[in-house]
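Here's the structure we're looking at; comments come further down.
One protein chain omitted, others in place.
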Amino acid sequence: MRDNIMKNLKLGFKEDKLAVIGVIIILILTVTSAFAFLYPVDANAISVTSRLAKPSLIHPFGTDDMGRDYLARCLYGGRASLLVGFLSMILSTMIGVIVGSISGYMGGKIDAILMRFVDALMSLPTFLIMVVMNAYLKPGIKNVIIIIGLLTWMSIARIVRGETMSLKEREYVVYSRISGQSRLKIILQHILPNIMPTIIVTATINIASAILMESALSFFGLGIRPPTASWGSMLNNAQGYMIKAPYLAIFPGVLILLTVISFNYLGEALRKIFEHK
Amino acid sequence: MEKILNRLFQTILILFIVSILCFTLTKIAPGDPVLTYVEPNMSEEYINQLREDLGLTKPIAIQYIIWLKNILHGNFGNSLINNRPVLDQILERLPSTMLLMGTSLLLSVILAIPIGLYTGKHKNGLVDKIINIFSYIGISIPTFWFAIIMIYLFSVYLHVLPSLGMRSDGINTFSDLMKHLIMPTCVLTFTNVSQFTRYIRSSTITELSSDYVTVQRAYGMSETGILYRHVLKNAILPMITVLGMSLQGVVSGAIITEQVFAWPGTGQLAVNAVMTFDYPLIMGITMFTALLIVIGNLLADILYVVIDPRIRSNG
């Protein structure tokens, strides 16, 4: 079955050139921001003489209002955004899978209570809560990851619950139940492997939305705050120089858009591939 | 009917959980709420007395019940900053937000239905591919960035649209309001319309491949007839639920949009409240918004039950 999935993936990516481009963009951004330290310019070096310099050979993306090299800042900003995206996705996926599979497998009252809880969280203005929590907690990348992770697991939980409920009725699961396997083992061995494709798809799309949320929070001056570079806070700063240096707003924005669109497209492409089986 | 009652009961349960979450959020917020009432010349005993009067020394469960009772009576407390009732402030700002969100949602639905139907009907055609790219951009673009790009383009560079606020100083005309409304609406609509289009496109494709469409074809109905008389209704019915579900996202979008365009709505009020640590106002807005989202979802569900004959008679 695993070989089959790999074969499907290969075939799928062969057909969908845009998905390949998406993967390449994600890889390039991940590698460049991971190895940002190799770029021989200090992202935090302030220079009074070269403030708001236009893009040039020395500063490919120009410099910001404090004379810092904008490319270097974009690279480190990408590091923050991708880190938040990946880690909060992992957190939200973990919570979502745990809640969803328990809810779907146990059914009854536990399911009802957990799902009402999910409903309640889904009716809260999530972004507002994020703003509130970010304002009150110590700023920093760790808290941003936790906050986003804690407030975005509900959709995964719902999906996992639905699939668990239908898988639960399959004969092989019923058989394992009759033959006395523990619930945990059944969930881990028979149910989760089968909903892996769906989880992967949802998780991929969740990275995209986590990056969007992080950038919005940082844009509001919450989330990741200066001097740590992040695309969102760079855009906040760029707002003040729209006339003199519009490129300050272009680069981080385009980078966010590219990253998010790549993850969103990749998620949909994976969905199509998995559904084709 | 039973289904609707069941759903009502669920809604009450959800609201109960929401209220606990909101209350917890107030309680874990940093800072001693009593300090806001404290004036420099107050004595220690007086402050303790005040703490007791405010109910802050009571057990947490009692505090929750008092808080809930107040909310049920429409008393969301007073702002710490200007001491005005929270509810008044929310209600004062609500029309602007409703204007923005309403216009945007309406526009999104009006645009998404024909675009979704067309691209679903002609899937993989040129138009579909172009629309697809745009809808990907729509769901992926950071709202605030799109907003500042718009401001740069239309206000700073072209000088055709006002960049901030809802009205120009001293001008109180409808056309002025509309001018201010254009950019925020566009920003908010782009994301929504992209999402809705994708839903309608995919449900159009599903519906078009269903047996009843083949039957209609077999009985000589024209392709446009099939699309408008049969597919349309089936494809947009789920939109009611989608609309309900998307409320949460729309609210988030509205908060960001209002902030960037300085639109004087509840979203902006909320962000300002956070920045000034105005807890009662924050909690009031959170609870109030949650209430609106829950009611919106409930209405969507009820409407769906009323409209869709399949569910109607099973209930």
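In order of appearance the chains are A and B, and numbering begins at 1 in each one.
Here is the rule we go by: contacts are C-beta pairs under 8 Å (C-beta built on N, C-alpha and C of every residue); 3 or more make two chains touch, one makes a residue touch a chain.
Rule of thumb we're sticking to: contacts and distances are computed from a predicted model.
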item	value
Options "Zn-ribbon domain-containing OB-fold protein", "FAD:protein FMN transferase", "Peptide ABC transporter ATP-binding protein" or "Xanthine dehydrogenase family protein subunit M": UniProt name of the undisplayed chain	"Peptide ABC transporter ATP-binding protein"
Chains on display which the left-out chain touches in the complete complex	B
Absent-chain contact - pick from B:V215, B:M275 or B:V306	B:V215
Footprint left on chain B by the chain that the document does not show	209-212, 214-223, 229-230, 233-234, 237, 308-310, 313
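In this section, only the chains that are shown with their structure count from here on.
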item	value
Geometric centre distance via CA averages, chain B-chain A, whole Å	22
Partner chain A, residues of chain B touching it in the complex	10, 13-15, 17-18, 21-22, 25, 28-30, 136-137, 139-145, 148-149, 151-152, 156, 248, 251-252, 255-256, 259, 270-271, 274-275, 277, 282, 285-286, 289-290, 293-294, 297
Touching residues (chain side chain A, partner chain B) in the complex	116-117, 119-129, 131-133, 135-136, 208, 212, 215-216, 219-220, 232, 235, 238-239, 242-243, 246, 249, 252-253, 256-257, 260-261, 264-265
